[in-house]
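Here the structure comes first, spelled out in structure tokens, and everything after it is commentary.
All protein chains of the complex are present and in place, except for one that has been dropped.
First chain written, first letter: the chains are A, B, C, D, E, F and G, and each begins at residue 1.
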Amino acid sequence: MSVMALAKALGITLRHFFSRPVTVPYPDAPVAIKPRFHGRHVLTRHPDSGLEKCIGCSLCAAACPAYAIYVEPAENDPENPVSIGERYAKVYEINMLRCIFCGNCEEACPTGAIVLGNEFELADYRYADFVYTKEDLLLDAVGSRPQRREAARTGKPVKLGFEVPYVRPELEGVKYE
Amino acid sequence: MIWQLFLTAVKALVLILALLFAFAYITWIMRRGLARFQVRLGPNRVGPFGLLQPIADAVKAIFKEDITVERADRVLYWLAPLIAFTFALAAFAAIPVGPDGWVVANLDMGVLYVFAVSELAVYGIFLAGWASGSKYPLMGGLRSIAALVGYELALGMAILPVVLMTGSLNLQDIVAWQQKHGYLILWQFPAFLVYFVASLAEMSRTPFDFAEAEQELVAGFHTEYASMKFVSFYIAELLHWITGSALMATLFLGGWAAPFGLPEVPVLWLFLKWAIFIFLVLWIWASWFRTRYDQMIRFAWGVLLPAATVWFLITAYYVAKGGAL
Amino acid sequence: MIPEPKELRTEEMLLNMGPQHPSTHGVLRLVVRLAGEEVLDVVPHIGYLHTGFEKTMENRTFHQNLTYTPRMDYLHSFAHDLAYALSVEKLVGAEVPERARVIRVMLNELSRIASHLIFVATGLLDLGAMTPYFYAFRERETILDLFEWVTGQRFHHNYIRIGGLKEDLPEEFPGELKKFLDTFDHRVDDYQGLFVGSPIFEGRARNVGVIPPEVAIAYGLTGGSLRASGVNYDVRKAYPYCGYETYDFEVPLGERGDTWDRMVVRLEEMRQSARIIRQALERLEPGPIRDPNPHFSFPPKELLSSSMEAVIFHFKLATEGFEVPPGEAYVPTESARGELGYYVVADGGSLPFRVKVRTPSFFNLQSLPEAARGHFFQDLVAILASFDPVLGDVDR
Amino acid sequence: MIVFNLLAGALLLLTGFLSVYLRNAVHAALALAANFVVMGTVYMVLQARFLGWVQIIVYAGAIMVLFVFVIMLLYAAQAEVGVDPLPWMRRAAAGVALAGFLALAYAFSAARSALGDKAATALLQGGTARVLGPVLWDEWRYPVMLVAALLFVATVAAVALLRPGRGTA
Amino acid sequence: MSTFYLLVSAALFALGAYGVLARRSAILVFMSVELMLNAANLALVVFARGLGSASAQAVALLLIALAAAEVAVGLALVVAIYRTRESTLVDDLSELKG
Amino acid sequence: MDPLLEYLNALIYLGIAAFIGVAMLLLGALLGPKRPGKTKLAAYESGNEPMGYIKRFPAHFYAVGLLFILFDVEVAFLWPYAVSAGKLGLAGFAAALLFTLVLLLGLFFEWRKGVMKWDR
Amino acid sequence: MRRDEARAYALEKGLAVREAHDLLHIVLPLDGLKAHMAAFKAMGFNYLADVIGIDYQGYPEETGWEHPERFAVVYELVSLPGYADGDGSRIYPRVYVPEKRPELDTVTDLWPSANFPEREVYDLFGLVFRGHPDLRRILMPEDFEGHPLRKDFPLGETPTLFNEGRYIDPEAFRAGLRGREKGLTGWRGGRRKGERR
Partner (left out) sequence: MGSVKTYEEEFRELERQGILFTTLEKLIAWGRSNSLWPVTFGLACCAIEMMASTNARNDLARFGSEVFRASPRQADVMIVAGRLSKKMAPVMRRVYDQMPDPKWVISMGACASSGGMFNNYAIVQSVDSVVPVDVFVPGCPPRPEALIYAVMQLQKKIKGQAYDEAGHRLPPVEAWARGA
């Protein structure tokens, strides 16, 4: 009886021995992340005009429980506007180390400017390198800082570790090559 | 004479290197094998299929800082890994991997040699535990004694019927006997069972791996060991597994003798039979729990030892009656 | 040196187990008084993970605090979100729509399964079996994927909102969940086959760490550990919330209150949770997922471009948060570890005046010395594991 | 052979000396264990191979392990117990030992004539188990039975002395 | 060769005797006794070789068994005494008598 | 060939093994970096200051350990029997039987005495 | 229901009773705490679910909740359903502890489960439980000074750093958000400059 139980355990493990491993070979094969995944933030642009959506209202900063967002607004030049609103974010910085990827900023943003994207490969070496500025966040920037740094050094394109098999309306315009 | 000695030395060197190589790859097999039981891949990124993984580990270990802890008993702290390492390697010297000449030391009482070595090997572990001057290792060391006290007798009692049947303590003879009369696992299945269970304890593999139970004793007796000293223990630990499996293959599965009248190839058959036991141990490792050391001692004395003794008497009667083949 | 005989009189030794120890489930420190390998006494020292949750939450808005709650019990994180939301909802008088309640139950049970899976994984790992760890984590990974579908986070969801949920379930979700449930039952059978009945497991767990019901209650044990002692106390049955009373499930009970019972009870609970999820799936009717009261609910994004009122509410909510009428509320809930509740004191402002979390692990840990005394050191690990403490839950 | 003998003799004396000299009990016990191992090999060389193995298995493997074990139990981290007594005592002991050595050496040298180095080693055939088997279990059958009885008595005695189950102490 | 080992045996015996007399800890005294026993055994084996007598070896084997029994009882005694007296020093043992 | 030669072989083997062991340890000791420190060399105790020394370590199984010696001797006696059992015939078997039974009796006795019971 | 029993008991003894949000609060006097608690235990409240410390400093007066002393300790007593004759009643007796002499009696002898939570209250609020078997700090390090959950203990925030020396000081930032003073965002309620499409 009890020996049977031992044998049963052996049987179960043996069955698994001959089943396929469930391992995702991550760096070689991309990870399929889900549409709502909370990854690195993206500052989106208006699809038609190409203007930034962010109007520098700081609601995201206010909603952030970790106080990881710094926004400094400035008035738009009416001739040559940066954003769709009256004002735009002159400085928009996120301290990625502080950020907990909760999505409160996304929820609080009235214009849908800040969206949590897909990049999760953010590991880097220096504390100071984690303050992502507008360039790093605007939607043309692909990958994380270390990834883009490496791409620049080696001359190869950024290799992203995930694939995006679905459409995310709020991320329109973001291209992952 | 000199030539003889030289030959021995060469053989010994080859065997040791082979064993170390086997160790290196047994870590790989272990990691990959366990991984397969656990539906994952295991090391596969260092070299093709992760085959260079053991080498990377070795390189790292060699260039790692070596620590001698302050409270340690310095002499023993250094001696312990050496003892563990040497005795772990030792047992294989008597195991024949092929017909005459394919053994480093064809001892006329090879079984006793193996038996003695397996007892002495405990010193290494035990002293390591004590010499570290720290609590977790001490407990690990004591548990190794507990294990010894449990398995050693059952081990001896389980070999006795084999010796009875074959009438020899020489491993080469035992293999030859099996070549003639069929594998001992068929004749001596109860003895094999007892031997197998006791061997698991001797190799300190899963149901009986409490001497280094990570969940309780951090890393057991080698908690305070770093760098190559730790590696020595690691080698010793896995070599027990390698040697124990080879020994079981020799004692009960006909050793290097080819099965089913297939052609004799010295190392090959032993290797294949050995692989069976390696897998078996790995399989059990992946499937079962760890016992408590008192339960193991009780099991060994209350079940294994009486069972082995009774079986010994049965075999003895059979042999004494003149039934020996 | 000749040791003085008097000095030698003691055979006891004090051993630190933890904070950095592979099987203290985090950063628990146990000072163990041992005679050889026999445990004479255990003194848990906690606080190595004290994070200052309660103080910090006093300085964040009620809304922001939803990001703090899951991080206490990171295994069954959804239960904390839920318990906090329930307390605050009681204070603000929010009406949670039916669909949201069903989804909450569903995700709560899913999260409970994930937590119990870790329990099985680590509990059996502490008993020396490696493989269940990987099997359990495989299933857990699937659950986390499901959560990622819904909430975008693997286990710190930030999905519950006061008065409902952040957003609706994605369309694919029910199908994926069903797929998971279909395989899950076999998986539980697998875990069961790996340990229940095995003589080694019996030897390690039977009659080890027995807690009789009186002792359990005196020391404040709740959850599966209490039920293993045979006390039929499950908050989901005793103080139903979120409509648990309408679901058909059983509360598995143990008989002896030993490690064995505590392990098996939780295994059974996983099955029951799966059952609840199935029922919840059937009840999933379309409908609103949030109390539309603009006082504490973000207005839908679409409204922002059309309704000025919505914009104002939105701005106020995002910056100041919402005000909660003064009062004190507590709603007990059942987390994977036992009774969990948030005692929230509001002073009429938008920050809570005081949040006290009644975390089950904190109380459960008090029974550990009772259970472990007189057993082998080797068993202490198993007993501790069978209580399923989460140190974030203990230390807050 | 000579080399081996000299080496073994030296090792025996050294480890023997260490075992009575070292102050750390565990070290002393280890020295003794080493002594026994060497002694076992010496037995083997002396045409008593089986005896040699038994020496290693029983003495070095079982008895000394248990010795070390008990020492560790009793002294754990501070095995410095082998302190020597008063100097005069030590000197007296040394004197006694020396006298014993001389007496024995004399006795042995007297007995030596009876032996001769080339003595009947062939009869022993290396003293393997196969040689000893019939001797032990035929000629010496009754003493062996006596030993069994003795072991049984020892079992009883040890158990009685330890009074197990009397708690942890 | 015989002579050499006989001398070694005598020396070991003497060392053992020294240990018995000079050591204070019961366990260490015990160990010295073992050393003496072994020295005796060594002499026996040498004689066995000289005489070509397997019987002498059998005696040696029996001696080992005796020694083992003695150790088992002796260690049990030491441990038992330790339990009650919490000491293994021989001097303290002598107090038992008086 | 003298079988003792094989013993020499074993000795050589052991010597080489030990040599390799020493070489390995030395290699490790010499090649790694050296940055000792007080805490680094202190005993590990789960990240705490070690608390006190171990004075005496009661282990429940020393009774079993002592019995182990006795049974080990028993097995030692049985080896010669095992190799010559056929030659000794039934008379030898009777002796062995008696011998073993006496010891089994001992085992039974100690079992009854509760040597193996350490639970409360 | 034991809850009604407890209410009746409280009214009979002249204790202040308040029911809100389904909770039954009973204010016990500091001196008679132990006796009343024992009475509750005798009534069948066999389970102490929690001991909650609250520091009412700065609690607005106008809310209608009066708090005579700075500290309060709220006990959560349950008659545990599923065990013996428990019926699931919960009551929340509380006792106010003055700031000057922050001492009260322990209830560990009635409910051993009060051990940890009382230590926690001692640790975080500095209220001393007389007769507690082992009153040591539990969450904070032994050598920690102060009692963090007191309202006058600073939260101890550090600024979040950004590039070029910019930073957010959480304290000031929060204050700005709540509209009491002008913070970083400059938002003080009312409408902002909106967006233009």
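Simple rule for what comes next: a contact is a pair of C-beta atoms (placed from the backbone, for glycine too) under 8 Å apart; a residue touches a chain by one contact, two chains touch by 3 or more.
Keep in mind that this is a model prediction, so the values were computed, not measured.
Engineer: For a quick check of understanding: of G:14, G:64 or G:154, which residue touches the chain that isn't displayed?
Structural biologist: Touches the omitted chain: G:154.
Engineer: Looking at A:96, A:109, A:158 or A:174, which makes contact with the chain not pictured?
Structural biologist: A:96
Engineer: Residues of chain G in contact with the chain that isn't shown?
Structural biologist: 139-141, 148, 153-158, 160, 170
Engineer: Name, in rising order, the residues on chain C that touch the hidden chain in the full complex.
Structural biologist: 19-22, 26-27, 47-53, 55-56, 67-68, 71, 74-75, 77, 118, 133-135, 137-138, 140-141, 144, 154-156, 391-392, 395
Engineer: May I ask you to list the residues on chain A that touch the chain which is not drawn?
Structural biologist: 21-27, 31, 65-67, 95-102, 120-130, 145-146, 149, 153, 161-162
Heads up, the rule we're going with is that only the chains that are shown with their structure count from here on.
Engineer: How short can a chain-to-chain path be from chain A to chain D, counted in steps between touching chains?
Structural biologist: The distance in steps between these two chains is 2.
Engineer: Work out the mean Cα position per chain and let me know which chain is farthest from chain E.
Structural biologist: A
Engineer: A-B or D-F: which has the larger count of contacting C-beta pairs?
Structural biologist: Looking at A-B and D-F side by side, D-F shows more C-beta contacts.
Engineer: Using the average of all C-alpha atoms in each chain as its centre, how far is it in Å between chain E and chain G?
Structural biologist: It comes to 73 Å between the two C-alpha centres.
Engineer: How many angstrom between the C-alpha centroids of chain C and chain B?
Structural biologist: 44
Engineer: I need the residues of chain D touching at least two other chains; which ones are they?
Structural biologist: Expected reply: 49-50, 54, 57-58, 61-63, 66, 69-70, 72-78, 81, 83, 126, 128-129, 132, 136, 144, 147, 151, 154-155, 158-159, 162, 168-169.
Engineer: For chain A, write out the residues touching at least two other chains, lowest number first.
Structural biologist: Each of 6, 9, 12-13, 16, 22, 57, 62, 110-111 in chain A touches at least two other chains.
Engineer: What part of chain G is in contact with chain A in the complex they form?
Structural biologist: Touch list, chain G to chain A: 160-163, 166-168, 170, 173, 177, 184-185, 187, 192-197.
Engineer: Going by the contact rule set out above, which residues of chain B touch chain C in the complex?
Structural biologist: For chain B paired with chain C, touching residues are 34, 37-40, 135-136, 139, 142, 206-207, 209-210, 213-216, 218, 285-295.
Engineer: With touch defined as at the start, can you tell me which chain C residues reach chain G in the complex?
Structural biologist: Contacts found on chain C: 46-47, 50, 52, 54-56, 59, 90-91, 213, 217-220, 231-234, 238-239, 305, 308, 311-312, 315-316, 319-320, 326-330, 332, 339, 341, 343, 345, 347-350, 353-354, 356, 358, 362-363, 365-366, 395-396.
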